[in-house]
Structures are given as C-alpha cells and as structure tokens.
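Part of the complex only, each chain left as placed.
Going by the order they are written in, the chains are A and B; count residues from 1 in each one.
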Amino acid sequence: MNLNELLPELLKGLSNFTIGNGVMILAALILIYLAVFKEIEPVLLLPIGFGCLLANIPLAGMTAAEGMTKVIYDAGIKTELFPLLIFIGVGAMIDFSPLLAQPRMVLLGAAGQFGIFGTLMLAIALGFPLNQAASIGVIGAIDGPTSIFVATKLAPELLAPIAVAAYSYMSLIPIIQPPLMKLLTTKKERMIRMEYAPKPISKRTLIFFPVVLTLVVGLLVPEATPLISMLMLGNLLKASGVVDRLSNAAQNEIINIATLFLGLAIGSTMTAAGFLNIDTGKIMLLGLFAFALDTVAGLLFGKLMSFVTGGKINPLIGAAGISAFPMAGRLAAKTANDEDADNFILMHAMGANTAGQLGSVIAGGILLSVVSKLLGI
Amino acid sequence: MTPDLQLSLQITALGMGLVFGAILLLWLMMAVLTALTREKPPASDSPKAGTSTQADSNLLVALLAAGMALEDQEASSARPLEMPPTAIVSAWQLGLRTRQMAEKGNQARPPRY
C-alpha cells in the first residue's frame, strides 16, 4: 500500500460508521447519563454504557477476536466466573440474622418470585422460544448476577438487554412499588401493627446457616449450587469471623474488579445487529412487567398471610419479599409509617427482604434446572 | 390454548411449587438450626455494645425507622446509635455501613451488584 491509498484507509473508521452505531452510541450515552446523573446502579450501568460505546466505534477492535473486551468476555462471562465472584462479595455483605430471628418471614421470599414465571408465560405467548423466555423471566429475580448467570447458560444472545433491564428497573423500585402497594392494600391493612419479638441468634447459628443452606439447596436443586454456594461462601467468610482477610478481599477487590469487567464485557455485546430489534423493546417491557408482577404477587400473598393469621401480618411486607435489598424493605416500612406515624414494621420487612434475596437465587436455580432439562441441555 | 402456552403454565405451576417447597424446607431447616444452636445469652461478652435490654427494642425500632425516614431525605451526619446485641442491630448496621461505603454524601442508596 502506498501513501495515496492511505488517507481513505485512515478514514475508514468514519466511513464504516453506520446509523446503527449512532443509535447504539446514543443508547450508551443514555446509560452513562442514567448511571452518573440519576445514579441508577452506577457501578453496573456506567461500565455497561462505556462498553457499549466502545463496541460501536467502528474498527476499534475492542470486540475483535483478540480485543480487550473479547478477552475479558471469554475469561469471565463465558466461564460464568464474574457473576459468581460478585456473589462471593454480596454474600459477605448479607446479614441473615433478621431473617433467622423471624423464620416464618422466609415464606414471603417465595411469593415474590412469581414474576419470573408469569413473565416466562407472557414471553412464550409473545413468541419467544423457551430458552429465551426463561432468560427474560429471570429478570423477575430482581437480582443482577442471577439474571446474568441464567441468561448466559440459556440465551447468551440476550445477555445485554436482560442485564440492562435487570439493573435499570432495580433502581426504579421506589417508583414501581408504592402505587401498587396503595392500590392493592386497604388503609386498614396498611395500619396493621406487628409485634417484634426476635429470637436471639447465636454466632454459631450464623456460621452453620450458610453451610447447611448450601447442602440443602445443592442436593435438591443442583443447578442452583454455583449461585447459592458462592453467596453462602461469602457469607461464611464473614460470619465465621476467623478469615477477615478473605472476607475483606471478597467485599472489596474481588467484587470491584469483577463488577467493572462484567459491566464492560456485557456492554461490549451491545452491537446494533444484536440489540437494535423489536425483541429488545419487548424485553424491556417484559422486564418492567416482571418487576410489577413480583410486587403484586408479594402483596397478594401478604394479604393471604394477613387473613390466615387473623390480621397479625401487615400485607405490605409481602412487597418486600424480593431481592432488592434494602430498598424494598424500607419502602414497605415507609408506606406503613406514612399511614400511621407510630407503626414500625421495618424489622419484619427486612426479614422478608432477606428472604427475597434467598428466594431469588433458589428460583433462578429451579428455573434453570427445569428449563435446561426440558431442552435437554 | 397453544401447546407452548400449556407448557409454560406447567412450568409455572411446577416452578412455583418447587420454590414454595424449597422455601418451606428452608423454614424447617432454619427452625431446626436455631433450635439446635441456641446459646444462653452471655452475660457481657460484647463490651462495645450498649447496655440496653431487649425491652427497649420497640423504642429502638421506632428510633431506627425515624432515622431511616430522615435519611431518605438527606444524608444525616448523626453518629450511629449504640445498639443492643440483637438481630436488629446487624440489619441496621448493614444499612449504615453500605451508606458509608457509598462515599458520596448525598447518595441514599447503597451500591448494587
């Protein structure tokens, strides 16, 4: 090649720029804007947005066979290492004592998973094949790493929209939930006071819990083992109190590095070809539906428990039985408190919220188990 | 109803059934575990914690909730309260800790992963 042919070559970046690139860069800028100025899950959406930006600069080579984001994607997403590493850190940040002090609250963590399956049904009805429908449904786990883990196994081609939906809506919980709470509960129900008489929880209980839980869930739902075991490993590191070095590493360097690279790698899959289609729009709507359905199912189950116990349960805590910690718990407590300034159900709501974190992971594993067996994967 | 929808209904029934089954088992497991590992509350094993008794807990819950309401509006500069060594404390301290971790003063939500 001589110098005359060089100039057009040098401008190939611009000449290869497509409208699709332009739209995706706009999407990237919106994600970065939401992350930075609206503070919507910035630790995830900022890297995802930036990764999307990079993937849509023509010929930059970041996503090419030997490009940086491809290397990171292969190392951490394909192997599913990143969501599991993040779970070690998350586990080390969870405190199960509010749940262990009121074990019956764990029931509320089951109802709040209905959004997963309801959304799966709707997605099937909209024509998505089963593997994709299940991956979309798992947005209803309202738990980033769980959604990413399941989607990577079942439908990696939908990873980016699913991750974006999962993390975006998580920040919208304070907007999504309160209207549904007021719609589905009566003023009288919201004013129900709950007694707080927690069992004292010993350090030994907190240490045994993650080990026993790993065993029980692992034996019954093997597909949930990677997720639940890493969550519990992190929790054991913290609860044991004897490996503070490892616990701190899990809560800091491991989770921070995995999060940054996970975001970049997921964002780098957001190419115009894969992202700019009607399915992405459907997924965003289905994700919103999943979040709302979780809340509705939780509230209805709360009302059922209230009825069964003869009015001793405030149904608002049903809405807290999802994974978004501690937002969902606080919203339930705040809504009750708004109705009656002397009504404090924070501790019950926190127990339900912790149950929702467990329920999400278990439900994700069950979904993965059922669907992968049906598909013969 | 198409076969696909029928299948998805079945998956939902089976899935939610398994979720509730697993959660019920979890309840059982937690009950057994807490029963088996119960300890007599040690006299004063954690000298850092305050001396308030279990009886104070309702007051505390109220205080905590009030603090939470404040916190939702603006970052409070108040020092975390001294708490008794019960389950409440840990949940609350987690909240405080995550808030401190989010180093921007005006950010009410903790980081999510």
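Note that a contact is a pair of C-beta atoms (placed from the backbone, for glycine too) under 8 Å apart; a residue touches a chain by one contact, two chains touch by 3 or more.
None of these values were measured; they are calculated from a predicted model.
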Total chain copies in the file, per protein type:
A x3, B x3
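The rule is simple: only the chains that are shown with their structure count from here on.
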For subunit A versus subunit B, what separation do you get between their C-alpha means, in angstrom?
18
Parts of subunit B lying in touch with subunit A, wherever the complex brings them together:
4-5, 7-9, 11-12, 14-16, 18-20, 22-27, 29-31, 33-34, 37-39, 41, 57-58, 61-62, 64-65, 68-69, 72, 86-88, 90-91, 93-95, 98, 107, 109-113
Complex contact set, residues of subunit A against subunit B
39, 41-44, 86, 89-90, 93-95, 97-101, 103-104, 106-107, 109-110, 113-114, 116-118, 120-121, 124-125, 130, 133, 144-145, 167, 170-171, 196, 198-205, 208-209, 212-213, 216-217, 220-221, 255, 259, 324, 326-327, 330, 333-334, 337, 342, 344, 346-347, 350, 354-355, 358-359, 362-363, 366-367, 370-371, 374
